[in-house]
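Okay, here's the structure, questions in a sec.
In this view, the complex is presented without one of its protein chains, the others remaining in place.
And now, subunit A:
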C-alpha cells in the first residue's frame, strides 16, 4: 500500500510539474489583473477598498463599507496596505479605491499621468496637516516652546536614553512622509530623531508620556483621534512657501520649512472608475469633514468598538451627511 502511495505521489509531482510547464506555455496570464482568492464569490457586486494603517483612514473605509453594504447591496473587502504599496496594488486592480491619500507626487505622475491605470477621485473633504507637536500641559507651562527657535532651550528636558545627549524628536512609521532629519539639521536643532518604527509604537509611547505628564516632542498629524485623549499643540516651524517646497523637491536634504497643509485625496483604479457602477458614483461623492471622521475614529480607537459598529452608530446619527453621497436613481 505504501508503495502505491509513493508511486502516486511521484506521479502527481511529475504531473504538477508538467502542468506548470504547460501552463506557462499556453496563453497570457496578466498578474496585474488577478483578484484575491478570498474575494467574495457573489459575482460582480463587490468592491475592494484599501485601508491604511492609521485610524482616520480606517474610519473612511468603515463608513463607506457600511453604506455600500447596507444601502447599495455590495460586498466589500478591505485590504491593509502601506501607502506606497497601496498605489501599486491600486494600479494592478487588487484594490479598487484608496479613500485617503496624503500626496505622493512620484506615484501620481507614474500611475495617473503616465500609465493611466489610476484615476483621481477628488478630495475626501478632510484636510491633513503634518507637524511637530508638544503636549498641551507642557506648552501651558512653557508657552515659548511653541516657536522652533526656542526648541534648543528645552532639549535637556526632552532627553531619553535613545536620544543620548540631545533632545528626542519622535517619528513614527517609516512609511509616513517625513523631512524631520533634514529639518533638524538645517534648522540647527540640538535634537535626535528617534523612529518609533510604527504608529502603534508611537501612540503607545505618547500615551505613556501623557500618563506621567512628561514633556515630549513628536511628529504628528491631524486629523487624528489621539488629540481627543492627549491634547497637543503644534510647534511653529518656519513658514511653508512654494519656493521652499520647490527647493525640497529638488534636494530633499535641503528642506527647511514646515509641512504643507494637504487636502486629502481619493484615487480609483481606472477600470473600476470607468465601470459606471453605483459604487463608483457613491465613492466619488464620498466627502465629509474632520469632525465626522474624528467621531468615528474616536469610537474605534479609544472606545474599543469594531470599525463596523462605529460606522453603524455614526450612520444612524448623521443621515444628513451621507444621504448626499448616494447616487441618484
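The rule is simple: a contact is a pair of C-beta atoms (placed from the backbone, for glycine too) under 8 Å apart; a residue touches a chain by one contact, two chains touch by 3 or more; residues count from 1.
Keep in mind that, in the parts below, contacts and distances are computed from a predicted model.
J.: Name the absent chain as its UniProt record does, using one of the following: "Sarcosine oxidase subunit gamma", "ATP synthase subunit a", "Glycine/betaine ABC transporter permease" or "Acyl-CoA dehydrogenase".
T.: Of the names offered in "Sarcosine oxidase subunit gamma", "ATP synthase subunit a", "Glycine/betaine ABC transporter permease" or "Acyl-CoA dehydrogenase", the one UniProt assigns to the missing chain is "Glycine/betaine ABC transporter permease".
J.: Hey, which of A:72, A:187, A:201 or A:281 is the one touching the hidden chain?
T.: A:201
J.: Kindly state which of the options A:53, A:71 or A:262 is in contact with the chain not pictured.
T.: A:53
J.: Kindly note down the residues of subunit A that lie in touch with the hidden chain.
T.: 1-3, 6-7, 10, 13, 16, 20, 23-25, 28-38, 41, 51, 53-55, 58, 79-86, 88-89, 92, 94, 110, 115, 160-162, 164, 170, 173-175, 194-205, 207-208, 211-212, 300-301, 304
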